[in-house]
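The complex appears here without one of its protein chains, the remainder shown in place.
Letters are used for the chains, namely A, B and C, taken in the order the chains are written, and counting of residues starts over at 1 for each.
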């Protein structure tokens, strides 16, 4: 482990993770729409084609089905493809290749063939992107056996988790909360944007390190209530707690949805007796439902109030009404009050 | 309403629903792989092409994406397409057209264009169909705003619900539990198959009738525990209760996942104080998770024990190990014991 | 490499090492632009087949280019549609209005009045000329870059701007990204943000129209990059199998964001050739020649109306500016490209033609430009009275819950109430 630290934004940390892994493993291959010469519409792959060549970093035709299908074939050959889906909203044409193929290849071939691919994709709202640049489809992937689903919330985690995902021999869906690529976002769209500079988790080692998949991070200890969240919402939740002032909440940043760190979750809820779940995705059958089910199955007798969910509403993502839709500090604060009262 | 009744299997009831609707509304148009001359691999559309012509019942190229995309266009024109996806396992290539297009067309065009399509598809296991003829992907659709998801458990319900689905002006995913097309199945694969003949719900009116979408059916009243289930599982659950003997369970056949009959569910759980959820789909992030979350959010103070789930395991559907995978009477009975004890 | 990955087989004289070919555009920033790979045949040389021709008898059409306007601005050859000067002027005006509208809305985005805008500069003929070649009642399934269709169909600029601003008069209630119009009244289908999904939908609409004995046909557009999506293939397959009355347009503007057309397969054949694979009649036209676009569209429309099946048309054109307001093309393509582009500008070319036939002059053109700029400015003023994005007037927050379904189910009603309660509780 190289322990020189450097201040990085999340996008820089992701770029660094890719760079480190391309350097270490010549099977790591990046592909996707506009990821090559241009370096990606969010610049995640900037500079990598120039450094590693077009054989290892290349633009693709605009077919998400093809991108994933081809990546699976490359993975079966023995490479470690890291395909990018330009926006998570465009992952659906690839769904069959992901859930029927990548997710099941190891199983159905009894380990003869595997799909060690890491699918990177920016997800989530907060950028006025409308219905097709804002979605949070992570719940779907958590329902499909054979896929891991990872979502970082800081530059440090993004790099360590992405490296672990690429090294993983199973397919990983790596959703990047695009709203916090360039700075943490606390949910107040009307306040000036802040950058990552100065944030503790923006101090990122320049070299190789990994964060084990399946380990949550308790980003704030507390005794009143457990808040389960991930991605952008971690920052919004922290802001809401700060604004509420009077609730000593424990905040668990899941980081890994599958595999889930159930021990950290149950330990926390057993301690606090209350639980609030926050995600941007639509509510019904979102990952929050699974979290709620798991928590009540395991912490039933410890629970003092119903587990509550603050989520995106069950509508398509509405362009101009984004800030009513987005689960911001107001909604979280109000939900906290309710959970504490019940 | 024509009130001549006739004994019908589920597949006959579905065929009858299609026939009745094609007769009543010349916009109803059936399309899909092998649905035309052949009448479908399960015979659901048998005889309809001969009766209504190739313009209204036709075979299609093998592209689920195309089938749904074309159906959406026909729906936007003003027809009421009823596309068939041969097996629910093959619906993924159509996912983008379903969730990004059909589900959002009304919303994004503010009602100018709609997709009044009913997507029929056989789903579920129990037929030694292996990984790609056995899946239960309903959970995914319940997560996507703008789609209704319907699952019948008897011939009577299948016809009434399918008619209501076709008449609905929004897109409906209509999953047909193929294991019970030709007879109810109680979960004992090693006992002789039974036919629908003689089953009360196999008495089906030959004419038009509808069952409102969004209304559950309490198929067994009871006071000890509420069991939420749908499709094939309704029959397996009833069998498990009969075998258990000592539990007075109330069985709610949801019939409609979206919209959900929340009032019937909460009334029942508030009465019994216990809740078991049963489905064939894989557990994590399945619709059972949403049911569990909803029930604990609404019936928290009435609950005497944790809500439990009996589901398919989180693996691909294993061909030869089907009867260990399938949530049969043994598993349900054991879960019931646990729920009653806790 | 994964643990189980094998070593590559050693190359031998009989079996040389394989090599991965990765396309490269002719020029990157700092290099000289070069369109030598685009073969430009003289105008007028391509014959015009009968509209009932079998696709098998038309296999050479994807490999040439239908061009009507020659270098001097004369309309020549069998494809010359012989339009009246009035119609030519109307087309010129619609193209110029499209461009004026684009300029203004691009600026509005830069001024923070909206989140997003997409121009079609250089590609105006593709949409505008097609609109005039089709019937007003034919159904259009566009991508985000065919605003010219709406403008040619005389749709209200204010209405379009209301959508761009997501303001209180936006008929789409602020739900859609700017430029994702939906105008049923003008036969303009709701634009999707997901590429090429409109293609099979257009085919389905056309099949429905045919099944009902209607006379209306459908037309769809997608970019050359978008042809790679599976939806394109589904659409072409259905269009071929059922001989659907649909015109499938591929707008080859050479770029898909930063990816040149080679990444869509453009190095190995034309995009019109895609149609050959399905046995669909396929034409390739100079997309910056409004008369050629008009003529090809007319041919395809007549073919469809005569129950002779679908046509695929590749329009060879050039995206003269960035992909959208989110894009900066100087980062990935040669700055010299717009000038090196061999097919000129569609507005200039029609202007030249009208001038050549004595039906137009410099002064009238300048007057038109001034008038159109004024028209757009006036429309903008009206639209902005209804609000701009993030500034004041918009649809009510709780309208968000409407229209997901025809009737609002309980869970949405409950979520709406939850939202209203939270606001109230928070004192907002």
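Everything that follows uses one rule, which is that a residue touches a chain if its C-beta (ideal position, glycine included) is under 8 Å from a C-beta of that chain, and two chains touch if they have at least 3 such contacts.
As the structure is a prediction and not an experimental result, all values here were calculated from the model.
Asks: Can you list the shown chains that the hidden chain touches?
Replies: A, B, C
Asks: Among C:46, C:65, C:210 or C:248, which one touches the chain that has been omitted from the display?
Replies: With C:46, C:65, C:210 or C:248 as choices, the missing chain is touched by C:210.
Asks: Among A:76, A:269 or A:307, which residue is in touch with the absent chain?
Replies: Per the contact definition at the top, the residue touching the missing chain is A:76.
Asks: Among A:107, A:208 or A:323, which residue is in contact with the omitted chain in the full complex?
Replies: A:107
Asks: State which residues belonging to chain B touch the missing partner chain.
Replies: Missing-chain contacts on chain B: residues 25-27, 33-34, 36-38, 41, 54-55, 58-66, 75, 77-80, 89-90, 92-93, 114, 116, 128-133, 169, 283-284, 313-316, 318-321, 324-325, 330-331, 333-335, 337.
Asks: In the full complex, which bits of chain C touch the chain not displayed? Write them out.
Replies: Spelled out for chain C, the touching residues are 8-12, 15-23, 55-56, 59, 63, 135, 137, 207, 209-217, 228-234, 237, 240-245, 262-265, 267-269, 273-280, 304-307, 309.
Asks: Of the residues in chain A, which ones touch the absent chain?
Replies: 29, 55-56, 60-61, 63, 65-66, 68-79, 81, 93, 96-97, 100-101, 105-114, 145-146, 148, 168-170, 214, 258-260, 262
Here is the rule we go by: only the chains that are shown with their structure count from here on.
Asks: Name the chain whose C-alpha centroid is farthest from the C-alpha centroid of chain B.
Replies: C
Asks: Find the geometric centre of each of chain A and chain B from their Cα atoms only, then give the gap between the two centres in Å, rounded to an integer.
Replies: Each chain's C-alpha centroid was found; their separation is 32 Å.
Asks: Just curious, how far off is chain C from chain B if you go by their C-alpha centres, in Å?
Replies: That pair's centroid distance is 40 Å.
Asks: Return the distance between the CA-based centres of chain A and chain C, expressed in whole Å.
Replies: Chain centroid spacing, chain A to chain C, equals 34 Å.
Asks: At least two other chains touched by the same residue of chain C: list those residues.
Replies: 173, 175-176, 180, 192-194, 230-231, 404, 411
Asks: Touching two or more other chains, which residues of chain A qualify?
Replies: Only 65, 89, 92-93, 131-132, 284, 314-316 qualify.
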